[in-house]
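Just one protein chain is left out here, and the rest sit where they should.
Order of writing sets the labels: A and B. Residues in every chain begin at 1.
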Amino acid sequence: MRINLDTPVVESREQRLGTIIAWDGKASELSKQSEYARKSCASGCGEKGRRLCEMKGPFTQGSVCSEQMVECQAGHIRDAVLIQHSPIGCGAGQVIYNSIYRNGLAMRNLPVENLRLISTNLKEQDMVFGGVDKLEQSIRDAWERHHPKAIFIATSCATGIIGDDVDGSARKMEGELGIPVIPLHCEGFMSKHWSTGFDATQHGIMRQIVRKNPTKQEDLVNVINLWGTDVFTPMFKELNLRVNFVVDLATVEDLAQMSEAAATVGFCHTLSSYLAAGLEQEFGVPEIKAPQPYGFPGTDAWLRELAKVTHREELAEAYIAREHLRVAPRIAELRVLLKGKKGFVSTGSAYAHGIIAVLRELGVEVDGSLVFHHDPIYDSQDPRQDTLAHLVDNYGDVPSFSVSNRQQYQFYGLLQRVKPDFIIIRHNGLAPLASRLGIPAAPLGDEHHALGYQGIINLGETILEILSHKKFHEDLAAHVTLPYKKWWLDQGDPFLLVKGD
Amino acid sequence: MQGAETVVTEGRTFPPLGPKTNSIQQVRYVCAIGAMHSASAIPWVIPITHCGPGCAEKQFGSLAMCNGFQGGGYGGGAVVPSTNISESEVVFGGENRLRELIRASLKILDAELFVVVTGCIPDLVGDDAGAVVREFQAEGVPVVLAETGGFKGTNFTGHELVTRAIIDQYVGEYAGGRTPGVVNVWSMLPYHNTFWQGDLSEIKRVLEGGGLKVNILFGHESEGVSEWKRIPQAQFNLVLSPWLGLRTAQHLEGKYGQPFLHLPIIPIGADETSSFLRKVVAFAGIDPSLAEEFIKKEERTYYHYLEGFGEFYSEYFWGMPAKFVVVGESAYNLALTRFLINDLGLMPGGQFITENPPEEYREAISREFRTIADDVVTHVAFEEDSYRIHTLIRQSDFGQKPPIILGTTWERDLAKEMRSAVVEVGFPASYEMVLSRTNVGYRGAIALLEKIYTTVVSGTA
Partner (left out) sequence: MAINFDTPVVVNREQRLGTIIAWDGSASELSDLSEYSRKSCGGSCGENKRKLCEATGPFTQGSCCSEQMVECQAGQVRDAVLIQHSPIGCAASQVGNSLIYRVGMAMTGKPVENLRWISTNLKEQDMVFGGVERLEQSIRDAWERQHPKVIFIATSCATGIIGDDVDGAAGKMEAELGIPVIPLHCEGFKSKHWSTGFDAAQHGIIRQIVRKNPKKQEDLVNVIKLWGSDVFTPMFAQLDLRVNYVVDLASVDDLAQMSEAAATVGFCHTLSSYLASGLEQEFGVPEIKAPQPYGFAGTDAWLRELARVTNRVEKAEAYIAREHARVKPRLAELRKLLKGKKGYVSTGSAYAHGLISVLKELGVEVDGSLVFHHDPVYDSGDPRQDSLAHLVDTYGDIPSFSVSNRQQYQFYGLLQRVKPDFILIRHPGLAPLASRLGIPAAPLGDEHIALGYQGIINLGETILEILSRRKFHQKLAGHVRMPYKKSWLEQDPYSLSN
């Protein structure tokens, strides 16, 4: 299925990929059921044959919306401005994403500054008469204040409902200012999973920023990442390749030159799926079709595929051999230190597949994982990118593998199933509960932490560090009350209230 | 003065900036649904949010996490119950979804009261959330509704909606008498004021020191809903803020015939705090001797520390900023400005009121600033857009040394640029860990001095 860049509105993940946000079972089973996406349906969902069974229940807790993912992508481009076309409440995200932006800039040795997000601050009367005038005013303010290279517009639930012609004013202002003014359609209610927000941003970037007549740079590789430390530059140097980090912390020019690169990679298919596939489809920049670079087999395969596409096989083989040798002794030590420890992974979908692989390399038992959503397939539709199958095939099954869009009320029961010594997280909301149960969490703010060969060691060291926090959490656990009723906590099944549809 | 266009400080006029627009860059308040935190601030009360999937997470992440890392409290946080409205509820309405969620919440969550708050979507598509909540109320379920659609107001006005909802729908009618010496306190905005927990504790401590019995209502020192149930029995209401809580007190006056005392100044420092306590005690008409004894004891401790500080203050070799700027909501802004002028003898260099207070209160707020001291001229500017605030500060002339900025994380870059110090005293304070720290009363004033001058001194080398 082709990505459609003709319309300004991105298709949601559930439409494109069949994404689900609630499921419970074994990893192997989910992998098998997802095969429909490539072959025939193995599940028995009756007339919904070509879809994964998704569970649905009456109780839900606050999730995350697509607009937030737009903030954390388009809002973190260094020489652009993001307009939040919304009431002031959606603007609350400015505080959160500013904190992240500042930390990210510091991690990447870039000058630390506040981000540039402007809320159009819609009021009650705008809901009646429309907010387009205010949008245009804010676009003009953005221009006068910062002279950015591009202006992005994030829509919101409110402007989606009142039907403001955001595309029209974007076009008008683009004509007036002579820079790309890019509407990103990301109403929170439009997709059940926030990752559609990634796609919305990437959609706009491909439509309006990426250079249409590229001059190829044969040693340039697009790396789709967030704010993580720069582990790619030294690695790619070994292969004589240069890094083009996108989307977060990039400049508009970095984004424009994506079409000139020799390949596109990422640290997580959930994030990179749309952009990488789109760049290949529109500009012939090959997406590296391989498992993600986690653990030995994943990293080996990923490097080899990158080397093949960029014609650097020999350099890659030498590098792989050197690295295996280098990391082996410390990994052996870490395995001894981590023997018998049980971990639980609760992060985004494809990322969790990678992290579990690394934990298993370290000899950590992983009997349970909660992923925030599940994409049965990625935009490339290439089986070489089937991260879940890669995990199950290389490292064995994960008996308790649940999909739940950060529903804390289910998390208690999930932890009871496997009683882990620690958890690994990336989004907020779950660690506080684990903490109240005496279980420490490692929040992987630096998304590159566990990547590649060195990532195996990094993650091992981090686990040792957080295991020592256990004292704190155990002490806390003895003194807090959970907000859940005993009745609910006593239910063995965290999915009791949800049923397949 | 017309706050918007010109800022006058010490007789100087800042050059005017272009006219205000709708734009808000670097938010300093959020929307009415942010008041879900006012529900979370009452022990064992849990909000239920009827809104899009990101709304609750955003309010929490910004008000409670990236603002002092306060945490979400019992049942609060990023994962309060939420309908996570999707397209079908937008098209077909979300009443059934809300009903289902409330019912499930009763099953799963252990709360003494649920407060349903609504976001933009249900208010726009016309859900009758009231009807749904009334069904549960009819069954005797402790649940109330506050319609806090994001475009309708700020988290300040949302706070009063939540408060009012609990009073009208949960506390209910009361015909009994009032207990002398008992006071309900309506003061700073929970969570948004980064220091609200410590501040409310200190206010409670001071009032109790004067012999009053205090319903503090928010924070862990409140007994929770049983304390709220007793609101009508109190002798009077104390509104301790320039405007927030006034509507509540007026409502209570109408509803229960309960009088209220409005003191716009949250006290910081011995003078202000002692005079605050004396005023409240006089209003209550209780025996002042207890208060006087308490004041004596507190002032002894206070001035003991102040004496130590005085040595630094008179001798610190490397000079200190003589001027200060406050960027923050009116209650803290006024309290801090008074303290720094009257107790430290610093000179005001610009007071920016940032919470967008309702028009009708603005003149009274400005007057409070004008009357701080006869020898110091202070005017305020009502500004919400940080870009404008920073431009105005940049354009000011502060003399020999740049001012201390009492502000927020948004002022960090500006302070660096001006080679001055920023003390993060309000939303958002993303570089402060705040648990029980307070800036008010006797104890808070000392902690505030510690914080300000630690920042100043560590900035020197």
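Note that in this section a contact is a pair of C-beta atoms (placed from the backbone, for glycine too) under 8 Å apart; a residue touches a chain by one contact, two chains touch by 3 or more.
As the structure is a computational prediction, the values presented were derived from the model and not from experiment.
**Student:** Which of the visible chains would the unseen chain be in contact with across the whole complex?
**Tutor:** Contacts of the unshown chain, counting the full complex: B.
**Student:** Among B:Ala322, B:Ala364 or B:Val377, choose the residue that contacts the chain missing from this document, as touch is defined above.
**Tutor:** Of these options, the touching residue for the absent chain is B:Ala322.
**Student:** In the full complex, which of B:Met347, B:Ala415 or B:Ala447 touches the chain missing from this view?
**Tutor:** Touching the chain that is not displayed is residue B:Met347.
**Student:** For the chain left off this view, which of B:Glu139, B:Glu173, B:Glu307 or B:Glu359 is in contact with it?
**Tutor:** Considering all chains, including the one not shown, the answer is B:Glu307.
**Student:** Of the residues in chain B, which ones touch the absent chain?
**Tutor:** Against the missing chain, chain B presents residues 270-271, 299, 302-303, 306-307, 310-311, 313-319, 322, 341-347, 373, 376, 399-400, 460-461.
Simple rule for what comes next: only the chains that are shown with their structure count from here on.
**Student:** With centres defined as the mean C-alpha position, give me the chain A-chain B separation in Å.
**Tutor:** 35
**Student:** Okay, in this complex, where on chain A does chain B touch?
**Tutor:** Touch list, chain A to chain B: 57-68, 86-96, 98-99, 102, 112-114, 116-124, 126-127, 134, 137-138, 141-142, 144-145, 156-158, 160-162, 187-192, 194, 405-409, 428-430, 432, 481-488, 497.
**Student:** Across the complex, what residues on chain B touch chain A?
**Tutor:** 18, 21-27, 29-34, 46, 49, 52-63, 65-67, 71-72, 74-75, 77-87, 89-90, 100-101, 103-105, 107-111, 119-121, 124-125, 150-152, 154, 387, 409-410, 412-413, 427-428, 430
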